[in-house]
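Excluded from the complex is one protein chain; the other protein chains are retained at their positions.
Our next item is chain A:
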Amino acid sequence: MGAPSGMQRCKGRRSSKPDGTSRDMAARVVQTFSGWRTMSCELDGAASAVAVSRDGSQVVVAGRNILKVFAIEEEAFVEKVNLRVGRRTSVNYSCSDVAWHQLDDNLLATAATNGAVVTWNLSRSSRNKQELLFAEHKRTVNKVCFHQAELHTLLSGSQDGSMKCFDLRRKDSVCTFNGQSESVRDVQFSPRDYFAFAASFENGNVQLWDLRRSDRCERMFTAHNGPVFSCDWHPEDRGWLATGGRDKMVKVWDMASARPRELFCVQTIASVARVKWRPERRYHLATCSMMVDHTINVWDVRRPFIPFAAFEEHRDVTTGIAWRLPHDPHLLLSGAKDCTLFQHIFKDAKRPADRANPEALCFGPRGDVAFAAKEGLSANDPARRALPGDRRNPFFFIRKAPEPYDASLTQQHSGSVCSVLNVFQRCDAKEKLNPLENESESFVELAQRYCLAGRPFAELCDHNARIAMELCRHQVAQTWLILKLLYAGGDASPSPALLPNGGIFCGKDGSSGLGGDGMSERGKSEGHGDGGLEEPNEETEGSDVENLTASVGLYAAAAGLYSGNGEEERLELLDQDTTTSDFPEFSLPPEAFALRHEIVDGPAGLEHLQTNGPDGPGSGDEDGTDEGMRSACQGKVGGSTAGLGITAAESVSLISVSQPLFGQTLPPEVFAPAVIAMLEFYAERGDVQSTVSTLIVLGEKASGGVDTLVQEHWYLSYLELLQRFRLWDVATQVIRLSTCAAISALNHDSTSLNLNCSSCRRALGAKGWLCDRCRRCASVCAVCHHAVKGLFVWCQGCSHGGHLKHMHDWLSASPHCPTGCGHLCEYT
């Protein structure tokens, strides 16, 4: 069969009058574009389709109970014509689709649910605008479509599985195309090929037909899994066809190639009812959904998961969408089941893609940082991709190799945005200088190696200090030593190994330091005090020295006091001093410097000192030196690790100087405020490990001063951390050693295991390994045949087991149970 008779090209042949007016209107529309805004109007019934006149000035809304033409004014929709007229509302008017001819502003076609196809002529003077009625389809007509360039050609697609082409000058169809594959959901003339049209079917197929051949389709392919509800040709001459289906996907096909090739696939969150390419935007298309989702999404087909823009005005399922003008990408009209008609303006659209978070960041418990960031396609170009080792900031982190995720995503999103996930690991070994790094490693080390009980107090302190020192935690190490000095007394001279800088300090000071008597040291500090006074705002290092000399002065003074004055003052000084050497933040610089002034003044000032000390900052001079002290403190804590090491070490050397002067006569309560301050200081810095460890080692010595709730919180925090690092045994030890009742109770929670004797089934009593009745060892190691007292491990399959070590050794050699029961033991 040839071309339908009477088909004529009408380009240029059309009478110019309607054409001219519409062009004028189009010009007006473009001019007033900036004035358009999102607007809506209420409809009499739910819409099922919308169509726009060519000039974009009018819109027709069709539905089961509505068929109306609205003029689109700047501020509102104005109803122009109601096409459902007459007393009897025919089923023929119950529309499932509507089309507006793109050449004739007066020509409309509707598809009816009863199978009728109706055309309307708006230029008719009578109230009834109906022109033609074709009642040829047996079932609902799902779609009508005018030919873009042919005035009289109309195509319909029906639920009965056939498509019909009508010539509007005749009373019946010109030809019928039988798709032979279930219901037709959509038909679309190709803008590229004059005779071609595409049809989509309920069974997932898409067919390409030639108008001149009605016997069979040109080509057919399965586009979707499930019904294909909609298809749309790309408005530009590209041979691209977009299809949308119930499988929640929109696919773009290249129909120009020998075999239809899938170019893009967009995954939406609901089944796709309509697809419309966006004018003037090559990769954009709008979709609306059949259920669940009420929004109209505009997709960039290259970004398959997140809509480029979304219009969320409708409150029920959107059924019809139409771009208002063929060359304006900003105006979209839509009708919905919520009985509203909307004009959407693109600038009011939501931009989910902009909201999407392109980066992921996570701080792992071990100090790793996982970071994923958007990676453009161009970065896949090997020339542009930086080598893994090429780091602008090689300090602090090393980057692990990009993981498989990277590759898979890149492939998956061919041509779209993808991410690269990096896990940055703390770098070890090289830069131990930075106290920040290795924080988690040293946490684990310290947790495992700290000795918290079982040895004399002094030994514990020494041990822990040594470990802290090994891990470059100088300040913590010094804290341990000081604690030892304070509480243990006795052999107090720190081991030389711990004081690498002590000698330097002594040299700088010009003093032999150790063993000097009070008066001679005072002399030294006098000299330094003078030096400090001349330059109260020295650089950090200078201030450091000042600080130290001040400390020396303090100790000297303390010595003097001890020998001469009452006990109260001495204790006070001692407390302050401890604080100073422990933590710079808590130091009391004004007092220290006030003291120095006194020393400069001479021995007579000793009494003055006691009044001045508690007074705190007063004179401007003191403030100045206070500044210096502060900067020194910052230097120490803020990262100058070398400085930290030196000062800490020096402090200790000073303490060791003064320690013999205290003798062993002091009651420990004296130190309590300082120690508590120390505990709180560490806790505040987030180093709850130091707090709890010292708390445990100190035991009764310190626990009295701290509120139990606070202690509990510290313990719980530390336990939480230990558990995060899976240091169960350490956690258990901490719980056992804790002085908090609430914490100790943790170990009694659901920890009882009731054992029965393996031979006589009697429940075992207090002695877990010996049965009262049969007098046999109940839990015998399967390897060594001795009773197991301690860690007992057994297979849950054959219930044989024994010493952890024995079983471990055995199973590393053989997978079978050592008893010979033949069971393949499984230990997790």
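Assume a contact is a pair of C-beta atoms (placed from the backbone, for glycine too) under 8 Å apart; a residue touches a chain by one contact, two chains touch by 3 or more; residues count from 1.
Here is the rule we use: contacts and distances are computed from a predicted model.
The chain absent from the displayed complex carries the UniProt protein name "Protein SEC13 homolog", chosen from "AP complex subunit beta", "Gap junction protein", "Two-component response regulator" or "Protein SEC13 homolog". Of the candidate positions A:K80, A:R170, A:R238 or A:R281, contact with the hidden chain is made by A:R281.
Screening A:A135, A:L361 or A:L824 for touch with the missing chain picks out A:L361.
Interface note for the absent chain: among A:V85, A:L132 or A:V369, the touching residue is A:V369.
Although one chain is hidden here, its contacts on chain A can still be listed: residues 248, 267-270, 281, 283, 300, 302-306, 308, 312, 330, 346-347, 351-352, 354-379, 384-386, 388, 390-393, 395-397, 399-401, 403-405, 409, 412-413, 415, 417-425, 436, 439, 584-585, 630, 633-634, 637-639, 680, 682-688, 691, 707-710, 713-714, 716-717, 720-721, 724-726.
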